Each structure stands twice: as structure tokens, then as C-alpha cells.
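Here the complex is missing one protein chain, while the rest keep their positions.
For reference, chains read A, B and C in written order, and residue numbers begin at 1 within each chain.
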């Protein structure tokens, strides 16, 4: 089986494994106060052009989303998200388990939340006679890239950020696939832009070259992250051997590795999307990153599914389905080429 | 600095790293349904003599405790634990964050909870006219070995188990350091005993040779663990690259590795304890595992602390402190010998 | 100011106050185990034709919704509700504070949830490869009458009930205004129907003649309500002087008082709605109970608002707003007549 169903089908970039072996018998204190973590923090601060940033490392995305949101919201507050946002549908109610409503709004056709939507929710809340009868919106959550592989432009981010500041809402960016966004053609918002525009964001490692790990960045330092380590521990994200996270991010943020491997994934995805398009296949979401969303006849999918793994998004008219193919840092070009070669036959029975 | 302050100062056993490298470019589905996880589950079932057991892998101990307890207790129920139990004091209120009271009871002189204590709490609850005004005890939580390195004997476990069954309480065993217990001289309760006597337990990897990972065992199969994967996901413990856990436990439970490396740690700890005792140093808790608790004059500690890391437990009479030295699978005998050599001089100024 | 903005503008039905005075110096045990509560439970069981029903009394609606849902759902489960359901928007995230997602679905044009919607959510969940990544739907919550004053027909309730049973979902009916539903013309679902068709429902007192109080009915006895008193206490709903709830429901369910006073409110609402309609005013929701939802020009509303209180629902096209006028058991016909008299002038400037 050649797997395109997600971007965590392999282990880690070899340079990370090498570093784990080199450092294996070093003795370090636990829980992320070791030198590797410190160096990784410095590298990230530099990449973000945010020398004051407070940086923490957690293991996975759901845990990271829950921990951040639990740390910033008061019990009666909720977080605004697109209905396709990861926290809204794919985290088994982790945010609700932390006591907070996810205020889900319809995604626009690029899978995004808009500044106007955020403002409307906020305005509607305070327009009530007794707003205290409803959950108070306190944060906007967006994913960059989105769950549909699309990107917020710098202009969109600026506008969302402005709205959030005017409304007194926190802005959080889920960057589980951030590398694939930064590496995408046309991406005009870099790490320093995120650091400037949002209150907290994270840089995904799990899907971008690491065994696991997410680097949380509070750009303005301890202001919003005082006692954040208590939250990490309470939410089960305080890795005993914290250095494993430090070593991985140290490696990813040395010698441009993070961007380099991300670019590869994006190139593979573009190549695959081009192939689908060359056969007249509609692409449902205008992703420019490592995920592609072709609308494929169901019989073609049946033929492909013996050899290739991909994921189903939704059935649509005409006996077709939106499906998702992911590439990642580890995707072998030969596997992409194989799929491209197999496409004509699979699609021929249309 | 030579570190004895905890048992997670190094990376992982080299065989684990080798396996990670060998399998690195295998493509597997995520979230623990891969073949490595399946094989690791089988190996653990076999080791526990529990062919029906439902086995799950999580990343760390706090997360594991929280997830298990959240899955078994109803909102108004609490868990009985020793005041020195990990869930009672070292998890930043994770259990309370899941909504449950930890009913802390005084530890006995071996750092244990007794069957009689458990029964008293249970009886006192139901002796109330309106028990619904108090938290209902629903589970007993014990650590094997305890946080003080001591072990429940098989007889003690049998009695606690009987009490729990008679009272309708779940019995959970935190085995974060289980290997060091199983490898201890005099340990008469093996994995099959745990499987027979308790409702759920876990086998610690983080402290016993793995990079991270805890293997949760529900000995009687799905009976108590229906939908446990929802709990894992909600609590942020569903590792995307779940195979990493499978590979590690597969390795630890092949060729007796888990016990072999545990025995080394125990031997190192005994050697170190013998040295302390040979200098007339009192040992506070009768640990037979990988932790030792000497009561050392504070000035000697000051002298040692430049070269050796250990952890402070509590100050006691006579300008002394109870301290903890841990060994682990990775402890180098030369480091133990070095400390033993340095002891006389450090203690000489008494 | 003549108030129509809600149905809790006055105190309690005089017979209730009389009974409070008569019983004031009786000594009773606390927390709802007194004779008044027992008698009230019996009266309710009889009215529901559910001799085995387990009946509990709580103080208010939000508390009741939260307590019931907390008692029936496991942490990873959610409750399906209409987007206009009280739990979805007017309880400050109480359900989320209990850890559960409210799975909000678009209301149909009568403000209702449909059986088909419920089935779709359920089917979509289990159609996923790994459903454990999303909240598991476990309950359907409907309000009878709805927040828009409309009623589920017996046929609709039968269908929803059948769907819930087939899907293994609990069915809960919020009856905060149940009296006004039972008293409505055309209501073909009585208390015994609710007892037969749903797993739990409650009979509202706060809005229907009592000072406060909601009577929760588990029709099939303790099966689903074991330890429910623990939940009541934990959620702050265990009234010390529980007899106050008993006395009130005893009074409401004696001599047909509950229905009698509900009928009055419905008659007043119908009279008022007829008046609006006679002036060509559109009625947005086809309520047959004690709430009416005319679509009134904003300038007319401005003229009325000096003398009458009502509540704003939403602005609509044509400088109009959907507003809500409520009647209740205490509504004086002279006040309704006064408003009817003032309508022509208020509306004249259209």
C-alpha cells in the first residue's frame, strides 16, 4: 500500500534520528529545561524575529490546542472557529472537555474564517440585553494552512488580527502544518508576521519531519503565558524526557531544514494535483500546500484503493467524492509518479 | 554533573533506537492501529497471561492516569489514593481537572495504601444518611512500586483486590516504574497477578528504557474499556505516529529486554544503598527497587551537590534531609562507583 | 410598564403562596425527602401514567439541563440540539462546562429538530473510519414547546423517539414551558406520551405558576437515574428546604391547576396574536402556545416600548423586527386589551 491518506505515515527526518542517537546517553534534567530545549527556543525566536517570545514544546496537536485554549479562556468564554477547524470536529470534544464552547461558523469556500464573521459574532454577543446568558466570545482560532490546505494571505491575517484587537479577542493560529504553508508558492506571511499578528501560534513538528512535537510561541513573552507550564503538566503534555522535543526542533530549525523538507512536500502535492487536473478532474479546495482535494468518480476511487491509501472527505453529486491526498517531507517521488501513471487507467471507466 | 535525580535522564535503550531507524520509512496508518502496535499488544497480553486483555498505548504517566480515571469514574465519584500517590500531588490537579476528587489517605510507613483504609473510606461513605452529599469512592489507586520504591506483596495485592471487589471499587495500578518492581528481589507479584487482581494497570516505558510511552492493560478486555480510544483522543494522548509506541513496546517485550534492563537498575540502586548503609546512613523507606531514600546530613549533601544531582524529599531533624537517588536502565556502574568513592569524604565532616 | 418580555415577571399562583404560609412552621427534613415532595412525586407519576417513574425536583432550567445531561453522557459524548435550543445558546455554555459538546443543527422553519437530522448526525459519526476522533452523539435534546412556541406533534415525537432508540441515543425533552404546550389547541401529545417516548423530561414550574422549580421525570424509574441525587447536589441544585419544591408541585398538580393556568396564558397569547394579524402583521413562527412572534415595523416598536416591555429576536428586512410577546399564568386580560387598543396607533405610521 502506498499511503497518501495523511502526513504522518513515516517516522522522522534522518537528521533527527541521528541527533537522537548522538545525544542518547547525555544526561539532562527532565521536563524541558535542558540545553537542547533552550537552544531550540532560541532558534525559533530568531526565526520568528521575536526575541521576547515565550516558547514551549508539547507532544501533539489536540493536546496543544486544548492546553493553549484552557490557559487563555475563562470558564464562560468560547472560541470562534470555522466549522472545519480541527478543534471543531476532530478532537473528540477536547475543548469542551476543558469547559469551553467552540463557536463554529460556516467556512467560506476556501475553508477559512473571515474577519467579518468574527466581528459579527462579537457584535451580536454584546448587542444582547443580557449577554451573560450566552458564551462570551474571547478568541478566534484559525489554522494556517487551513484543514483544506489553503492559506490566509498576509492581508487577510492583518485584517483578522485588527478585528481581534479591536474586539478584545485573542487570535490563535494552529500551525500543525505550518511548514507546508510557509513553503507554498505565494505564501506572503512568514513566521515574523505571525509573531506580530497573533497572540499565540504553534509550529507543527509531527506532520513536518519530527517524530512528534509542536512548538508553541507566545510572541510577546510571558504576558499571556505566565504559569503556562502548569497548564502543560495538567493537560498531560509535559514530556518527562523533554529534551526529545528540544533536539527535534533544534534540528528542524538548523540549516533551513524545516523549510527545505516542507518545500519537497509541496512540490510533490503540486505535481500530483497537476496530474489530476490534466485529466479534467475538478479540485474542490484551492490548496497550495501539501494536501490536495480532487473530486474523483467513485469507481475510479475503488480502482485506486487497492494500491493507494487516501482519505474520503465527502460524497458529492455525480457518483463522485471529494477525497484527500497528502504528501509530506518523506513522500517518495517514485510513489507520486506511480500514482500519476495509474491515474489514466483508473479514470478511464468514467 | 552525574545525574541520579530521576529515572528519565537519558534517551532510550539502543535497541529501541535501532528499531526506529530500521522502520523509519515504513508507511503505516496513524493512531495506533499499525502492525507494530498490534504485535506489541500481543506480546504484552502474553506476558500478562491475559489473552483477552485490551491494551492501549499512551505517551506519559499523568496523561495515562487522567485518561484511565476519566474513563472509569462518573462525575460524582472519586479515587482513593495514598497522600504520596502521584495523582495526589504531582500532576497539577489533572484528576481534579477531569472533575474528580482524589480522596487522599495517610501513607503507611512503607508509602502504601492499605486494604483497611480503603474499606474504611467506603464504609464511612455509605454509613451517612445522605451519602449523596459527599463524593462517592469508586476506585482505589495504588502505585507498584510506590513512589517510595517499596512494593506491595502479592498478599497485600490480593487483599486490596478482594476489598475492592467486595466494595464495588475499581482497582487501578500505576506501573510507571513497574519494571523496577518486577525486577526487584523478593517481588512475588508478576504481570499475570496484576492482570488477575486489578481492573486496569499500566506498564511504564518512559522510565524503563523507552523514549516515552505507557502501556495500559484492561485485563478483562473491552468490558471496562469500550470507547477508550475516544478518551485517549480527548485527553490528548492519541499519538499521530502511534507506531512509535508500538515499536518501543515491541522491543521492550522481546527477548526479555524489559526485565533485563530493569534488573540492572535495581542492582545499581542496591549497590548504592549498601554503600550509604555501610556508612551508617539511615534509609528512610525500605525500597527494594530503583530508588533509594537515605537520610543524609545537609552539609554532606552540599558537598555532593556540585558533582551529583539527586532530589530533595524533605528536611528532617538533626540538620539532615531525606533525599532520593534514582538509578535506571541507563545508569553507568562507573557513575555509581564514583559516588560510592566520594561518599566517605562527603560524609566525613558529620 | 406592562411586561410581556418573558413569562416570569410575577411571583407565584396565590394558591402556592397560601400553601407556603400554611406549611411554614411544619418541620421537615431537608433535601427533598419530605412528605410534600413524596406527594408531589405521586401526583406527577399519576399525571404521567408512569407509576415507576423516578421524579426529582430542581430549581431552574439551566441547572436542570446541565444536571440531566451531565448524568447521562460520558465525557466524550455530545448532545444533538437545534441551533435555537436553550442549551445551545442561552445557558452560557453550561453544557460545555460539564464537558459536553452541543451538536447544534439548523432549526427547521418551526424551530424544531427533525428525526432525519438526528439520524444523519448519528450515521455520519459512525461512517467515519475512526469515529473516536469526533464527539460521539449520545442524546437528542428537544424543547416542547420549542423556544419559538411551536409544538412537536405526537407523530413527530413518535418518529424522533423511534430514531433515537434505533440509534442508541437518549431522548430528552426540555419542558420548561410544558404547561403552555399541553394547554395549546391541537396539542396531541400528553404527559403519558412523553413518559412513553422519551428517556427523561421535565415539567417546568418556574414559568408556569411556581416561584421556581422544575420536576424531572425519568419514566422508567431508577434505570437511568441511579445516583441522580449525587448529580443534583454536585450541580448545586439540591435545595436545602426541598419541601418548597414539593409544596409547589403538589399544588400545581392538584385540582388541575397546572393546566388551568396554562390555558389562561395560551388564551391571552392567541388573543394578542389575533390582534396583530388583524392588522396585517406577519407572524414569524407558528406558535400555538404562550409566546407570539410578530414581525413589527421598528417605528411601531419604538412607540410601543414606552409602555410595554417585549423582547427583540432579530431585525429583518423592511425596517422591521421579529419580536416576542409572552403571556403567562399571571397575565391580566386588561393588559392584553390595553396593548390591543394601542396597536392601531402604534402601527399607523407604517
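By our rule, a residue touches a chain if its C-beta (ideal position, glycine included) is under 8 Å from a C-beta of that chain, and two chains touch if they have at least 3 such contacts.
If you're wondering where the values come from, they're calculated on a predicted model, not measured in any experiment.
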For the chain that is not shown, enumerate the shown chains it touches in the whole assembly.
-> A, B, C
Given B:13, B:100, B:177 or B:324, the correct residue touching the omitted chain is B:100
Candidates C:206, C:225 or C:289 - the one touching the absent chain = C:206
Of C:71, C:117, C:235 or C:291, which residue touches the hidden chain?
-> C:235
What residues on chain A make contact with the chain left out of this view?
-> 31, 70-71, 74-76, 98-99, 130, 132-133, 136, 227, 229-234, 238
Chain B residues touching the omitted chain (full complex) | 75-76, 78, 89-93, 96-97, 99-102, 104, 129, 132-135, 311
For chain C, which residues reach the chain that was dropped from this view?
-> 1-3, 5-6, 8-12, 14, 17, 20-21, 23-30, 59-64, 66-67, 91-94, 97, 206-207, 211-212, 230, 233-241, 243-244, 309, 330
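Keep this in mind: only the chains that are shown with their structure count from here on.
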Report the chain whose mean Cα position is at the greatest distance from that of chain C.
-> B
Could you state the distance in Å from the CA-based centre of chain A to that of chain B?
-> 34
Rounded to the nearest Å, the gap between Cα centres of chain B and chain C is 50
Distance between chain centroids, defined by C-alpha means - chain A, chain C (Å) = 41
Residues within chain C bordering two or more other chains = 75-76, 99, 132-133
